[in-house]
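Other chains of the complex are left out, but the ones given are in their true place.
Residue numbering begins at 1 within each chain, and the chains themselves are lettered A and B in the order written.
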Amino acid sequence: MFFSFDLQTQNQTALIDITHLAVKAVQQAGIKDGLCLVYIPHTTAGVTINENADPDVVTDILAALDKIVPAGGYRHREGNSPAHIKASLMGSSQTVIVRKGNLVLGTWQGIYFCEFDGPRRRKIHIKVWQTGA
Amino acid sequence: MFFSFDLQTQNQTALIDITHLAVKAVQQAGIKDGLCLVYIPHTTAGVTINENADPDVVTDILAALDKIVPAGGYRHREGNSPAHIKASLMGSSQTVIVRKGNLVLGTWQGIYFCEFDGPRRRKIHIKVWQTGA
């Protein structure tokens, strides 16, 4: 099954926990065993899986990406080249296993929408499909 | 269905739009709903999804990767360690949803083969498979 969710981001850069959207998609799909793909149809945003406990981790990831891809010195006139590069570093999709009706995430794992050129209205596509157990 | 395409790259580093190969694979597979995996069977090349409009974005991504992974100071004697590292940063595969017979890409998204150690003759594997709608 295919799902598409809207997300209004509030800041220029942010990591936003969207695990609940994947959980909702798996529940609505009603499958027991299969997979769940979270796909971001944007080029200045991405998706990553990382710690859901201490919010400082998310802050540190964003600050590190700012150092890895500093502002300034790019050709693209829109001025958001760092956002494009960060999106490719994090990736456009994440795939999670579904087992016994649940997402198989590690204890500390959450799925994060990565906004790198906000605030914007964004879309999150989620595909859930059944496989053998 | 499984497809394999050949690609002769022309430069040492390049991002080459291969979206049309994925479109062709989905059409030839003739599926309505499913997924499309683009897989690169090389260790000094990768694949990413990014902007297909302004070619400066691709130029900026390549230049940024050169700064993130500078030349020199590596142990691997072939001298192409930066290419290996960039390949891991971009990734070996990208997965795109197929819906109603079409790839579900965002408006500005293209699929890019990432050459980091060319020019070379490369292979691109594409797997398309059907799922429930």
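By our rule, a contact is a pair of C-beta atoms (placed from the backbone, for glycine too) under 8 Å apart; a residue touches a chain by one contact, two chains touch by 3 or more.
Computed from a predicted structure; not experimentally measured.
Undergrad: What is the total copy count for the complex if 2 chains are drawn?
TA: Per the structure file, the complete homomer consists of 3 copies.
Note that only the chains that are shown with their structure count from here on.
Undergrad: Quick check: how many Å separate the C-alpha centres of chain A and chain B?
TA: The computed centroid separation for chain A versus chain B comes out at 19 Å.
Undergrad: Write out the stretch or stretches of chain B touching chain A in their complex.
TA: 33-35, 48-51, 54, 56-57, 59-61, 63-65, 68, 89-91, 94-97, 99, 104-109, 131-133
Undergrad: For a test of understanding, state which residues of chain A touch chain B in their complex under the given definition.
TA: 1-2, 37, 39-43, 68-69, 74-78, 81-82, 84-85, 87-89, 91-93, 95, 123, 125, 127, 129-130
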